[in-house]
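Excluded from the complex is one protein chain; the other protein chains are retained at their positions.
== subunit A ==
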Amino acid sequence: MEIKYEYVRKRSEFGRPCSFSDFLAEVTVDIPPDPSLADDFIPQDPVDFAVQEGPVMALHEVNTERVEVAIQGVNHVEGGWPKHVDYKNSELTTRYREEVEREEIYTKTVQRLGSLMEHFIRQNNTIDIYEEYFEEEEEEDEEEEPPSYKTINVLRDPNQPKRMATRLSWHPDGNRSVAVAYCSMEFQDSRRDMCIDSYIWDLEKPYSPELSLKPSSPAVTLEYNTKDWHHVLGGCYNGQIVYWDTRKGGLPVEMTPVEFSHRDPVYGACWLPSRTGTECFSASTDGQVLWWDIRKLSQPSDKLILDITREDQLQKALGAVCLDFAPTMPTKFLVGTEQGIIISCNRDAKTPPEKIANVFRSHIGAVYRVTRSPFFPKVFLSVGDWTARIWTEELMDSSSIMETKYHTPYLLDTCWSPLKPAVFFTSKSDGTLDIWDFLFHQKEPALSIKVSIEPLLSLCVQDNGQVLGCSTRMGTVFLLEISSGFCTLRKNEKTLTSSMFEREARREKVLQDKHRERLVQQQERARARPEEQEDPHEVFKQAKADFLANIKAERRRR
């Protein structure tokens, strides 16, 4: 508001004395309170009113461009010699050295420097800066920190177009590298320019893969051999099995011939523990499980057709989507199928029909992953449709002993934690990773992490239980480190978990028994009254006769 008032005054009139007098206090306003007016208003109780007195600040995040780092060596050539001395010539160098030593200032400089050096060395030695200041404290009581996670690294597929990262496998030793299988699983994806390589990444160099594995057909699954760390087994999109020796480079050492391989992409390939460390087996949606010895990949050593009617017919076989073998239960293995059935099979049965031990009708959709618990070999976890379920080998006809709630996005992969018996991880198709702790809370995951917006296809946890890698549909692999609360085993966790599983198994058994009893009773009842079958006919005849009689009576009345 611009208000200007200009006035002119004579200099002599400045400083004119002011005759002050008091203007007594007067009441300017006097409005008495009038409670009747308050009736026009409704008191609001409570009122939510935010008051903030503080500087308003803005939060702004900036992400810098990724710096491409490469490791290079430097060749250091000796220098410091004057021009006329060729440092490679030892005679010249020694002669030059003697010349310098003969100079006068040489001795003086050396003395001076020597005393300086002595002073500094003495200084260094007075205080031991590496001593232990505090004695190793006893382990503090576990602080109940809220579960949290950190993203350690992100590995992106360097090729365009980006393929899906279908499987990850950690290096068995020290977990410095991870093998990632890239394959586009789109149906009939016929892009020619797509790269078919899979990569082994070294975690120190997240920008370019350490080794590029080049199969003839993209690898759907990759697995490191826990006995021999240089062997990597791969199952390909066209059904072949290949294996690489990482010392020898990226081309496969050997591949199975196409005639004897699977007819569909190989979804599961696992190493088997054997004396030689060369045996493996693979499963695919063509309904077969084939055993191989990598020394002789020209023919499978054994074959199993996943026909649950035990007739060994390929037409009736179920397609396998995942294969699980756990060293804790070496005589059996688990196969999860497309039809939602989990089959537990015996390795050493003689005939193929005997191989199929138990059949679990588990999920409504394909079973994407089946894994045995590393702590309780009889208990296994499966994921498919919209739930994750826990089963026990002893109860086959019933449903799972424990399950998670039905989620909105469907679940794609799961993994037990190698350190805590009741903790497992699941990944969903909306890009979230859930960490479940069944001892703590069964309805909700203990921690739910939104990793990306694309579906998380595969999940793999390191042996230390703290770092896990998850891969997405766009070929990106995220490495997350979870808080130590998920990695430390508490005192009686194992007993609590085993008692929880037993309790649930008993509940299922009781329910199963009751169900069977009821079925038996129903059958008894049906058998006890066979004549009742005839009754409906009699009743019908009777009704018909009555009806006609009524009609006649009515007609006669009229």
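As a convention for this text, a contact is a pair of C-beta atoms (placed from the backbone, for glycine too) under 8 Å apart; a residue touches a chain by one contact, two chains touch by 3 or more; residues count from 1.
The rule is simple: contacts and distances are computed from a predicted model.
A chain of this complex does not appear here, and its UniProt-recorded name among "Proteasome subunit beta", "C1GALT1-specific chaperone 1", "Dynein light chain Tctex-type 1" or "hydroxymethylglutaryl-CoA lyase" is "Dynein light chain Tctex-type 1". From the options A:D40, A:E135 or A:E538, the residue with contact to the unseen chain in the full assembly is A:D40. Annotation: of A:F23, A:F187 or A:Y406, A:F23 touches the absent chain (contact as defined above). As for the chain not pictured, it touches subunit A at residues 1, 3-5, 7, 9, 18-38, 40-41.
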